[in-house]
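Pasting in a structure now, in structure tokens, and then I'll have a few things to ask.
Of the protein chains in this complex, one is absent; all others appear in place.
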Amino acid sequence: MILPLDIILLIFLVIAAVLALKLRDLLSATMVFSIYGFLICLIWAEMGAVDVAFTEATVGAGISGALMIATIFKTARKSSD
Amino acid sequence: MENSIHSYLPLWACLSSLAAVPLILLFRRETFLREAVTILAGIAKLSFVLAMLPIILQGNMIELTLFGDGSDGLVPIVFRVDGLGMVFALVASILWIPTSIYSIGYMRGLKEHSQTRFYVFFAVSLFATLGVAFAGNLLTLYVFYEILSLSTWPLVTHHQDAEARRGGRSYLVHLLGTSIAFVIPAMIYVWVKSGTLDFGGQAILADTDLSYVQGLALLLAFAFGFSKGALMPLHSWLPSAMVAPTPVSALLHAVAVVKVGVFCIIRTVLNIFGMDLLGGLGIDLVLCWIAAITLVTASLIALTQDNLKRMLAFSTIGQLSYIILGIALLTEHAALGSILHIAMHAFGKITLFFCAGAIFVATGKKQISELNGLGRRMPITFAAFAIGAASVTGLPPMGGFLSKLYLVWGAAEAHQIALLCAFLISAVLNGAYFFPVVYRAFFLPEPEMDAIHADGSCCVSGWREAPLLCVLPLAFTAIGSILLFFFPSTFYDLASIVLHGGVANP
Amino acid sequence: MSEHLPVIVVLAPLFGAVIVGFFGSRDRRLCFPIALTALALSFICSIGVVHHVATVGAWDYFVGGWESPHGVGIQLRADGVNSLLLLAIAVVALLALVYSIRQDGEKDAEKSPFFYVLFLLLCVGLFGITITGDAFNVYVLIEITALTSYGLVAMGSSRRSRVAAFQYLVIGTVGASFYLIGVGYLYLAVGSLNMADIRAILAANPEIANSRIVGTALVFILLGVWTKMSLFPLHGWLPNAYSYCPSGSANLMAPLVTKVSVYVMIRILFSVFGLGVITENPGWSELVVLIAVGSIVAGSVMALTQREIKKMLCCLIVAEVGYMVGGTWLGDAGRWGLTGSMYHILADAMMTSCLFLAAGVFAKQFGATRLEHLSGLFRRSPWVAGAFTLGGLAMIGVPPMCGFFSKFYLIRGAIESGHWLYIVALLGSSLVNAILFFRIFEIAYFGEVPESSEPFEPSEGEGATPRRYAVWRTAPLLIAAALTLLLGIFNRPVIDLIRGTVVENTGIVSMEE
Amino acid sequence: MMEWMKTTIVPHFNFWIYVVIMMLGLWAAIGKNNLIKKLIGLSIFQTAILLLYVSMGVKEGASIPIVDETMGEAAVDFMAQGGGGAGATAFPINPDLFANPLPHVLMLTAIVVGVATLGVALALCQVIFRDFGTLEEPEILNQIKTIQDDV
Partner (left out) sequence: MQKLFATIAVIITGAILLNAVEDFPRFGDPHSPPNSGVSGGSVSSSVHYLQNTYLDTRVPNVVTAVLADYRGYDTLFETAVILTAGIAVFAILRVVRREDEEESAGSEEKACSGEFSTSDSDGEGRHRVVVGTTCRVVVPLAQLFGFYIIAHGHPSPGGGFQGGVVLGTSFILIALAAGLGSALGRLREDMYLRLACLGVFIYAGIGLLSLFFRRNFLDYGALSGLLQTGGEEMARSHGIFGVELGVAMTVTTVMFALFANLSTRGELKGGL
């Protein structure tokens, strides 16, 4: 655990979260969400939770993004908020 | 006090009518078998009750506890047969047989629809009635009380027309509503207060420290919660329930249901509060006055009624308050009188209802004003009517005389002159609303009969009695209410057992 | 194998689900027998568990054999309460399964294997939640239950069922996550996940038990389960979710899912935090009882405004949940409220199952989904009407139905602890139920039989079905009604078992001074 | 201010951030209109909980929870010599050198549950879009009002 890295990553994390919720274009929101997943994966790794990091990398940054994009392609891309 | 005997007799007595239900359903096609089953079940029930009678008369109790004993603080289902329960059970099971015979005649005479349902729920309600009579603790009492309310609903609404709907609705709203809203909390409050709900031994609340307000609230909750007792202002279900077929009104609304109400109130006074506590708190007078007001008011209203059955209904309300008032007076003779009155009034009033039904079957007339001169065509019916009326009014040599005598005596004992007057006034009023009917029937000329008289044909040709199956029972009950005057000993002994056994001391 | 009954109860439906999923899609006729066998197996096992608990006592089972040191492995625990609940779940699930037998030629028949898989997995979740003794394990199983429920709700053919399912999903996930947060705080405070272990730690060090962390943990666990059990004001999702899903699955979910959540609350209260939290913070328990009263009132009022049978029943569920939560939090010395609500969990499971089965039969046999469709029901099929009547009477709380006795003990608890408002709400809702059901009885009893004895225009999602399946739908209904009656008449053994557990878990001396 | 930051924020920084992210996610899950947005919020909400758990298991200067073979074998030999039993000072494996594995295990489960939920939710979104042609909750609710009678 490295505290400064921890703090920096967490701040980025919050920014990513806000961005993902703010963007009205769902596709870019999903992209940011994947970035968010990747950031949090880094945080896990930095905290020594390697298995969680691994899973998060595959699931959070990988599959969930893919599924969401698939859905967005099949539905609407614009969001009212 | 009494030694209690463990026996399954009370259970059998209750179940004998319930056991008839599947058979009745089985024979719903063959009407004869169906009715035979009904009567046989009645006989079986009566024999079970009679089998218990000597045991009770020797001053014993019969006890039966189901689902564990009360040791762990939970409330078991208890059957206990004591004098009071015996009186009621005896009346109900004796009167069931003539009623079922009568109802056969009545239903056939009017070709009523869905008779099977009628007999089924009739049997169920008798099961519940005896359950109430033999209930050994408040929970058991309440359970059977509710079963009775529900099983009589289809009977009240038998005709299924708009009027029946209205009657049934107010019936349920009154009975179910009051019992859920008042009795349940009161019952559980008693349980919390005293830790038991058992009627055996001394009264439940005897040695608890109830304040005046608590006591009054509980008493009223019970008195109005058991609204089958038809205390004003919760009486209006009784007249509206008169839409039921007459046998139903006869057994249930003259005997079973309403008597269950007063029976529960007597239980409340004797076994929940106990005479001493009530007297000590001085809340007995409240009950007395409510009853007295109901008594006079109901009789006055009955004067104004023209529909025969409604008139009988209001007179029933009045007579019920006799019983409640009698027990609420807390003197030995008054209590004796009120317990006797359960039996006496049952016989008298059921006779009257039978007569009303018979008149309807024979002539289709419901209004008193139409009865002119019918007595000459239906002498037996109207003779029975006169007897029943006399008994309910309390004239010798009818059973009603004895009970009312004791009641008045008790009132005098309690130095409640006003209540004494209430008794006498309403007795006069009873006469005032019954005997005009008899007078009309026998002495007023019947309008369209004059022609027949003119050509001098014998009025035997005018004999148009109701079917035999209707006349026999009412004759039987009429005679019964006379016999009760000469041989009241059984009921008298039972009542005195109640008072000397059930209550702390005479 | 008899020493493994507690785990077999859970495994039987799991294996059933897997096998159905494996073979079912090839031959659909296999699905129903397999599912039936699986549930019957867990029914038998749960009887065994109940018998063991009643005769020997509480039963601990350590999965993976990690018995010592305590709390390393996952522990299953069966005692007087949850063994009975296991039995109830098994019975209700069997009835619902028999009811929901699907036949080829029905629309989306190729999905029926997966209906059974979801059905069985839902049973797995319910059984597992009931019997587990591990705080985190509960979360996983809650999620199984939730996911299957979403799937089953969304299988309804009404367009609204999907929206209902989505709202249910969002709310349900938030609720489960709240529970997870609560467990996390608890773990942060005591460093263990095993319920008994946590109980011991909290009992040993009061300064932890009174810390803000544990308090917050309790708050969030409660929020989570309240959301799951749709306690007022978190009840919005329930009526839609349960009234738009196919009746086959409504019969399983409506009676059980909320009850199991209530059970989780009770379990967490008395075997993790200890009932002290109720008695020691009267202010809070007062508040909770108020919420429960609100739930009762809201449920009854909503039910009064409904004209659809299923919706009305769903609103009644909200009220019933209020009964149980309130009863649990009465905190009376005699623990009567707790006893009452534990008994009511079983009673309500039975009577809700009876009523929903009846609603399903109405819809399938008579196409009747609204009150007025029921006119003349007594003449059209007296048996169905009679069964529905029994259920309704139980709901009203008329003796000797089971509904009466639970109210009997609940009110006793309320009187002892002086919660008069709760009593008023309880009796009031009983009266409301009386009005509701006797309104239906009147329609069914007096109403004219519609001249066309054929079913009405079958409503969306409830396709009218061939007569030969009628018995499969009616038999469970009659059984459920009979059980509702029997559970009431023979309430004593049940109450004794429950009280035994309560007394042992809360250490009150049995009864009256 | 800085002092307060040092004493209050820094020692619990992860927990503060977790609460912030939790609030963000929950707010979106409840308050957003677009269903996909709700789901993104929901996922963020769940990851916040992961952050809570994993942060519990962190130990200063600890490494990842993998006991390498040598140390493990040493422990085996230690036990073989019947030395003292677990937890004794001489025991070669010092738990303070490894991060707490239990939260990691729990969170693996939570992540998987999260993705499962997400999948089902997305499927629901597609069905809803097929039925209503939109993913905005208010519009969907309006459409539902119009079909009040198809139960």
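Residue numbering begins at 1 within each chain, and the chains themselves are lettered A, B, C and D in the order written.
To be clear about the criterion, a residue touches a chain if its C-beta (ideal position, glycine included) is under 8 Å from a C-beta of that chain, and two chains touch if they have at least 3 such contacts.
Everything numeric here is computed off the predicted structure, so don't read it as measured data.
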{"item": "Touched by the hidden chain, restricted to displayed chains", "value": "A, C, D"}
{"item": "Touch criterion as defined above, residue of C:D197, C:E320, C:D348 or C:E416 at the omitted chain", "value": "C:D197"}
{"item": "Touching residue (missing chain; options C:V49, C:L147 or C:A414)", "value": "C:L147"}
{"item": "Chain C residues touching the omitted chain (full complex)", "value": "1, 4, 7, 11, 14-15, 17-19, 21-22, 25-26, 61-66, 69-74, 108, 110-111, 114-115, 117-118, 121, 124, 128, 134, 136-137, 140-141, 143-144, 147-148, 150-152, 154-155, 162, 165, 181, 185, 187-194, 197-198, 200-201, 203-205, 208, 211-213, 215-216, 219-220"}
{"item": "Where the unshown chain meets chain D, residue by residue", "value": "8, 11-16, 19-20, 22-23, 26-27, 30-31, 33, 55-60, 62, 64-69, 71-72, 75-76, 79, 86-87, 91, 93, 95-96, 98, 100-106, 108-109, 112-113, 115-117, 119-120, 122-124, 126-127, 129-130, 133"}
{"item": "Absent chain, residues of chain A that touch it", "value": "1, 3, 50-51, 53-55, 58-59, 62-63, 66-67, 70-77"}
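In the analysis below, only the chains that are shown with their structure count from here on.
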{"item": "Comparison of C-D and A-D (more C-beta pairs in contact)", "value": "A-D"}
{"item": "Chain B and chain D: spacing of chain centres that average the CA atoms, whole Å", "value": "71"}
{"item": "Separation of mean Cα positions, chain B and chain A [Å, integer]", "value": "79"}
{"item": "Contacts with 2+ other chains: residues of chain B", "value": "none"}
{"item": "Of all residues in chain B, those that touch chain C in their complex", "value": "67-68, 72-74, 76, 139, 142-143, 146-147, 150, 154, 157, 160, 165, 168-169, 172, 176-177, 180-181, 184-185, 188-189, 191-192, 195"}
{"item": "Residue ranges of chain A in contact with chain D within the complex", "value": "1, 3, 6-7, 10-11, 13-14, 17-18, 20-21, 26, 29-30, 33, 36-37, 40, 43-44, 47-52, 55-56, 59-60, 63-64, 67-68, 70-72, 74-76, 79-81"}
{"item": "List of chain D residues in touch with chain A within their complex", "value": "10, 13-14, 17, 20-21, 24-25, 28, 32-34, 36-37, 39-41, 43-44, 47, 50-51, 54-55, 57-66, 99, 103-104, 107-108, 111-112, 114-115, 118-119, 122, 125-126, 129, 134-136"}
